[in-house]
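One chain of protein is taken out of this complex; the other chains stay put.
Moving on to chain A:
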Amino acid sequence: MPTIDDRLRDTGQAWREHVDAGAPQAIRPSTRARPSRHTRRTVLVAAAAVVVAGVGIPVAGVLARRAADHNGSSGGFAASCAGPQLQLAGEREHPGAAVVRAGQTLTVTGRFYLDSCQDTNHAPEPHPLTVGISLRGHGRTVLLRTVRAHGSLGTFRASVRIPADWPAGKTTLTTRTSGAQAAVAEGLPRQPLKLTVVN
């Protein structure tokens, strides 16, 4: 009777034959075949011209979508990319509402503040964004500071001070991004950091 070790070896061998059969013959050249910037611009201009001329939105939509596909940034977001995440330094992944004092200085960390979602083969390399950290609550929003995310994971660590005159009660720490492709990050799901301020 075959042992489990034998079974694993046999199955592994069959798996390797299946996987290796689909392998390309050689590592492909490093340059990916992408349309030139001129081509993309031409298609985008053509799409815009169709809209201006009033020929019809559906035609323009097709052209614009084709241009976006070639550009590698379709404006949509696949579920496989995590959205920007903000949390208190040292907190666990999904903390409860933290209790802070007005005037207290907090250290927050963020990750995945990137300008694109590299979830397709056409997507460009993501770049970190500039992040504005704001306090929102009681009908007002106050920008506390702006930081620059860095690295391939778009991380940052920043100290922010809760205004001394901030009213007690529930409030949220939120972020906004700016940069060339900020709209991409803005479209991704995010969860504000919930705080309870006490005086």
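Remarks
Basically, a residue touches a chain if its C-beta (ideal position, glycine included) is under 8 Å from a C-beta of that chain, and two chains touch if they have at least 3 such contacts; residues count from 1.
The working rule: contacts and distances are computed from a predicted model.
Only one of "RNA polymerase sigma24 factor", "ATP synthase subunit b", "Phosphonate ABC transporter substrate-binding protein" or "Outer membrane protein beta-barrel domain-containing protein" fits the UniProt record of the hidden chain, and that name is "RNA polymerase sigma24 factor".
Residue A:S152 is the one among A:T105, A:S152 or A:T196 that touches the chain not shown.
By the touch definition given at the top, chain A reaches the unshown chain through residues 1-5, 7-12, 14-16, 18-20, 22-24, 27-28, 30, 80-82, 111-112, 114, 118-119, 121, 152-153.
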